[in-house]
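As you look at this complex, bear in mind that one protein chain is not there, while each of the others sits in place.
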Amino acid sequence: MATKISIKELDSQFAKIRGLDLVIGKVVEAGEEWSEPVGPTPYPDITALRGWDQRILARYPPFYSPLSDFCEFCTYGKCDLTAGKQGACGIDMEAHQGKWSLLTCVMGAACHATHAHHIVEYLIKKYGEDHPIDVGSEVDIEAPLIRLIAGIKPKKLGDLKEVLTYLDNQVTQLTSATATGQEQSPIDYESKALHAGMLDNLALEVADIAQVSALGLPKGNSDTPLVEIGMGAIDKSKPVILCVGHNVAPGSEVINYLEDKGTYGSVEVAGICCTAHDLTRYSKNAKIVGPISRQLMFVRSGIADILIIDQECVRADVVDEARSVGTRVIATSDQICAGLPDLTDKTPDEIVKALLTDTPAVLVRNPAKVGEVAARAAIEAAPQRKSEKGLKDEQVLANTSRCTLCRECTENCPINLDIGYAVNAAKKSNLEPLQKIFQECIGCGRCDEACPQSIPVLSTINAASTAKIKEEKFTIRVGRGPIRDTEIRNVGRPIVMGEIPGVIAFVGCSNYPGGNEDLAKMADEFAKRRYIVVTSGCAASDLARYRDENGQTLYEKYPGDFDAGCIVNTGSCVSNAHPIGAVIKIASIFAKRNLRGNFEEISDYILNRIGAVAIAWGSQHQKAMAIATGANRLGVPVILGPQGVKHRRAYLGRSEDNEKWMVLNARDGKKVYGGPAPEHLLYVAETIEETMVMAARLVMRPNDTPKGRMIKLSNYINLHKQLYGTMPDDVQRFVRAETDLPVTMKDDVIPVLKERGWKPIEIPDPTLLDRMVLRRE
Amino acid sequence: MATKISIKELDSQFAKIRGLDLVIGKVVEAGEEWSEPVGPTPYPDITALRGWDQRILARYPPFYSPLSDFCEFCTYGKCDLTAGKQGACGIDMEAHQGKWSLLTCVMGAACHATHAHHIVEYLIKKYGEDHPIDVGSEVDIEAPLIRLIAGIKPKKLGDLKEVLTYLDNQVTQLTSATATGQEQSPIDYESKALHAGMLDNLALEVADIAQVSALGLPKGNSDTPLVEIGMGAIDKSKPVILCVGHNVAPGSEVINYLEDKGTYGSVEVAGICCTAHDLTRYSKNAKIVGPISRQLMFVRSGIADILIIDQECVRADVVDEARSVGTRVIATSDQICAGLPDLTDKTPDEIVKALLTDTPAVLVRNPAKVGEVAARAAIEAAPQRKSEKGLKDEQVLANTSRCTLCRECTENCPINLDIGYAVNAAKKSNLEPLQKIFQECIGCGRCDEACPQSIPVLSTINAASTAKIKEEKFTIRVGRGPIRDTEIRNVGRPIVMGEIPGVIAFVGCSNYPGGNEDLAKMADEFAKRRYIVVTSGCAASDLARYRDENGQTLYEKYPGDFDAGCIVNTGSCVSNAHPIGAVIKIASIFAKRNLRGNFEEISDYILNRIGAVAIAWGSQHQKAMAIATGANRLGVPVILGPQGVKHRRAYLGRSEDNEKWMVLNARDGKKVYGGPAPEHLLYVAETIEETMVMAARLVMRPNDTPKGRMIKLSNYINLHKQLYGTMPDDVQRFVRAETDLPVTMKDDVIPVLKERGWKPIEIPDPTLLDRMVLRRE
Amino acid sequence: MSAKITSYETAEIRGPKLAFNLTPENCGRMLMRSKRLLVVVGGDALKMKVADGVDVPEVAARLARNLGGTIVASPGVFKAFQSVSDVKLINMGLEDAVNRLKDESWKGFDGMGAYDMAVFIGGLYYFQSMMLSTLKHFAPNQKTISLDRFYHPNATFSLENLTPDKWKAGLDAMLQLLEAKK
Partner (left out) sequence: MSAKITSYETAEIRGPKLAFNLTPENCGRMLMRSKRLLVVVGGDALKMKVADGVDVPEVAARLARNLGGTIVASPGVFKAFQSVSDVKLINMGLEDAVNRLKDESWKGFDGMGAYDMAVFIGGLYYFQSMMLSTLKHFAPNQKTISLDRFYHPNATFSLENLTPDKWKAGLDAMLQLLEAKK
């Protein structure tokens, strides 16, 4: 608890003070002082971890894929940077891509920092600075990232404020570095991008532990309820309030209001994107329409009576789309004012009236007011709603007669779906191709924009798929927030020892080709193979939208523990703090490493010992790149799906470059070969087959015990054979001794090893940090 | 002075405190309390001034010129946004351009906020939190922007910290709004861009008043010394230390060290860009090489023994260029680590040794250490310098024989200089065209990059112009910092009454076509016409690089007062706070308006009454756009030169749209026609002729007295006739009554007015704010 | 494929909507169809006489005269039209003029209706390019034609990159065509 010194009036010789409140936030409570010594980098500034970054970037140098040949950042430009040419400011393509990488990560980090600010400020206003941080009785390490990075142990909401101040300052400095005439080296741009990623992760934790603590979201229990998800899950007979975005505050206030009035049962509160997750964490009666790929589709359906938008991942056309089908809109955030009139200072009566009459889209920057207004307006508006406003399916499909098969739509589709062909088939009453497209379509609407015949292509896809939309009704396990310390104690050893082959996190946005089935198949495969599978955000939603041969969703099929063969949904994007926190906690709880301000040591531990990998099969947003980059700095490799190539940057190792795979043996300080483990830090895969094999490879760590390596290798070889049809070309690099080999595979592998001139090596106590060497010989 | 409460140890029942220092920074000293009431918007958040922005943007809507047809901000893209098409996130070209506008301004604001942080932290470390803010005995309003925006009156360096915290938070929020799926309306993007601009201006003031207060820079005196400027002004016989960037700390420490050792006279300390200005403000023995257009040219000359780079406007190739001519480099800022080894923790001996032997480019993030190291290394290195390292002029010019006249160089030149032709002429020993190019060239080096024959085109230009380079030796009046309150008292009335036709500020970067002569001619014209001319940054340097027919530089020709017919150099870019502050002070001192947290009222006053215009003939950098946009929010119009079109956005009025020019008459609340005054807020002009006429037009204000309007009109009509050859098409819009007409022009103008159906109107007491209406009828 | 076909400045990569290349003669034919023509003369017009031997104000005046068009030009350049009396002349900067052109409801300088074609000539390349970009994106129905020596991808129609001689000859041919057909 904080100590508060109040001075009403002081009129001394030196000073005159009036109404001064001093709240001493960092006072440590008696008997509970945090005894952990502070490590070398509490609140690291933008160069404090440059040494660590240089170390990892030397092994995993940035690999750039420019999206454009020129730069248009300043008025010297546009500059042609093709193939080594420098721009007018002296920058070349490599550094320019480094700048994009930094800018992307900074945008992401700024989003999460701002989101954290908003939610913390809202909660402090509502519950007070002194409201305790409490993320569950089985979670002692309440804030692994804050402890690690900031070096503090937050006890109450108010303690988070200094972390927010730090975030703001660092984000501003990094934003500054993206300007023309600032940073110039690609490696330093990447060091700054890694810093931005780390800040992003820190912001995630601030936001999520605050809302878990104050809003009563699940505190790490494995058996959170299964709730409904899908466009078909929304009960159209009720008034429908749709929340889109990331900030749960307004949506939760809707639920509060409805519960107060006892009308919650008769109103449908549903969400899209992360707000959806957090609404179901807040109340299991809330529903999830789906991930971002369902945003335009569902808004266009006109089923929502009220659309509440808050911040992040809100389509820029959503207000117009909503209005065109008669849905009323309430924007709620400074971040998205959307050009709407600000009615924040009006009474709820006035706002409801405005919404229902002449001002169908408004800005109200007060969550509680939004709660009341949205609920009342939805109830009043629902009877006016003609169910599925807009055109009937047949009317929509009639448009296809205009199709000239010019294929502009396909050429505009980010994933090149053969939509032109499908529209043309519909012309001849064959709806099957459109229905197939529906399964893969990410709902971006670019085809609509492209069609010279003004065919509303996306609506056409939907109209052809009405039956499928109705069927879109699945279950998802409610995001559970933190991983419990008790779980870490159970799995820490098997993970570090390798008996659990790895932790695989399915994260990111729903902009993948191949539809959500691809994602689900991957998750299924790894859960079946007894990896620990974790998920969050749009990926978590999309995993739900799939049934196996028995008609079960993955959440029905697998338990929700943080354990081998389970699938854990942590929740919204900000809940990504928890899987990241979990690997930190393994280092802390299992390996007893100090966390406090001790970033390098923990990252070194994770990189060398903890077989965790994230798969962002979709990663549309800058935030996705920021989260991934933060994970990378901590030593967690990430695989992106093919669209991720457009983030422009990977961090790739070269498995054959033995010098790069030398580690220090902490036991004697000698440089020894640790193998290409993990081989990459950020890899963009083209197909799910490649992704699966790569994930199985990237969970290997130099520190694996023979038993652990055996299990990892067995999965790797097995998947490789299953998907490539052959023994891996690089198997010899992962076998340290014959004891690493699965017994059943020995006959297969040993001849290969011999052929490739393999020699056994010792298993080191691996580190990249000089200071971790215990004793030199 | 602050009150400091120290608690060494407190062990009470409630809390345990160790080593706690409470510094109560905002304690108001007895008897000196700031009695000014707080206005409606102290520390405005990102929507607090949205209403004001909407008002000005309704009159001056954004005008966008896209530099590219597509967006590549997220992995949904690239998206084709041509002619109204929406991207996959739903954004259209207009909103996307609004996003660029915001991003540009945010980058600029982040640079200045970060710069302010760095300088304030450095000064606090050196001089203490309690070091008083003191910008001159004749300056009572020490911080007009801080008073206006933050609503505080800073008394000591430590008081600036809360302003910095505010800046960080706001910049982070605005950065967040540039991400995909955030803001969506062009007008709200622009409102946020205006906010970023305002923050930028605020940061300028924080940085400059801190350094003026603590480093003893000139405190607003008009007669600052004339110092040397020009590539030819550098004494090559001495060791030469060149400082490039914006942060004066390392350079000033060089001077401190040299002065301590008594060797300052024998070492040349020179600067490029804003650091240069601030070095001469710190010591009149420092020299200015020139504006940014001289950076590559001078570094390539090899004259510098040591190059110190700090932050902002540092060419990305400068380290390589310096090293290729044997110049040692010291990077000094977190913002630009340039991939260099960090030697901050080494001793000066070690660093000097490294620099002179195996590590010719290092990072040292400690200004005092840089001071010593640079001075010692320069003195040791100078004898090794072969004067003008690299090739001899003839050798360079010999390369021209390879020229095929392919004109790739011209097609790559940002200002399309006919450099190919000139190189080709040199082939035939005709150097004149190259010498002509030298006068116009902005030194960006893009031609070098383009030449398929690998002719070092820029070096060729220089080699042909050796004689001209030697002649580049001019004088500039040292930046004087603030405008004195006493000056404001003198000119406030004549400016508001219009007797001084206007304040014209020449600001911005040196990336203009036409060379610096164009700029100088404009300044000369307006000074001659008895406008108050103000200048700063690269524009101030470039103004010096011109002699009139009598061989005088403008600084020699015109006095340095803030008065009619004078030219005031305020200093570096951060000193732009002072001309902006001056218009605010006019409202405060002359019109006695409250400043404190009273942004809208003051901006309304400035927009309607103070004839100030800025001309950024060059505006290469994001900071230039941020500064301009900040001025715009305050009601000061800005004209950009043609390259400024590549900032992509203007704010344009439409003079014929009478409805837009209605103002409220504060006397009776009636809406009355105020005329298109000022006609635009941000205008991009193609030529200097257009710029001059536009500036003369944009100084007009609805509130002008008949006498004032007469003087402004007389200049406007006169310039129009001089440059267009005709009477302005719009003269009738600026004549309220015949008394507005200059006597000598009546015969000319009255027939025109009659022909155009002109009718007299009343002069209102103009305002855009409802609450400023005194009395309603 | 050479990049030279699509732009003058090297980094001026545009698309997917690129100006149709027209020969000078075809420009002439295109212009003859115009009922309300605006000729926008840029700030580099006078320099072109020196650099390329083309008297841009004269070309503009002949165009406007023969097609009943209006000329808009900014200071400096405008002065070159002082002797021209049989053509409607407006003094205004390019950005100001384009700001009006991009407004579909604008009725022209004379209030008689929208211009069905805007001819651009004499502009600073990069500045003109941006003005044409504004119109391409925000006034897609406003037809524009660039008669400058360099290809302008953002116009609706544009000449290709030409040598000074070919440009001069082409403009002459175009004007003769106009004047003959009159």
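Letters A, B and C name the chains as they come in the text, with residue numbers starting at 1 for each one.
In this text, a residue touches a chain if its C-beta (ideal position, glycine included) is under 8 Å from a C-beta of that chain, and two chains touch if they have at least 3 such contacts.
Small disclaimer: the values here were computed from a predicted structure and weren't measured.
Although one chain is omitted from the display, it touches the following shown chains in the full assembly: A, B, C. In the complete complex, the residue from A:120, A:267 or A:684 that touches the missing chain is A:684.
Per the touch definition above, the residue from A:414, A:508, A:630 or A:675 contacting the chain not shown is A:414. Against the chain not displayed here, subunit B makes contact via residues 69-70, 77-80.
On the side of subunit A, touch with the chain left out of the figure occurs at residues 63-69, 80-84, 93-94, 408, 411-412, 414-416, 418, 450, 513, 642-643, 645-646, 650, 652, 654, 680, 683-687, 689-690, 692-694, 720, 723-726, 728-729. Where subunit C meets the omitted chain, the residues involved are 1, 3, 5-7, 10-11, 13-21.
Heads up, the rule we're going with is that only the chains that are shown with their structure count from here on.
Chain closest to the overall centre, judged by the mean of its C-alpha atoms against the mean of all protein C-alpha atoms: B. Spacing of subunit B relative to subunit C, judged by their CA centroids, is 34 angstrom. The distance from the centre of subunit A to the centre of subunit C, each centre being the mean of the chain's C-alpha atoms, comes to 51 Å.
Here the spacing of subunit A and subunit B, counted between their Cα centres, is 39 Å. Counting partner chains per residue, subunit B shows two or more touched chains at residues 67-68, 80, 412, 414, 450, 643, 645-646.
The set of subunit C residues that touch two or more partner chains comprises 9-11, 13.
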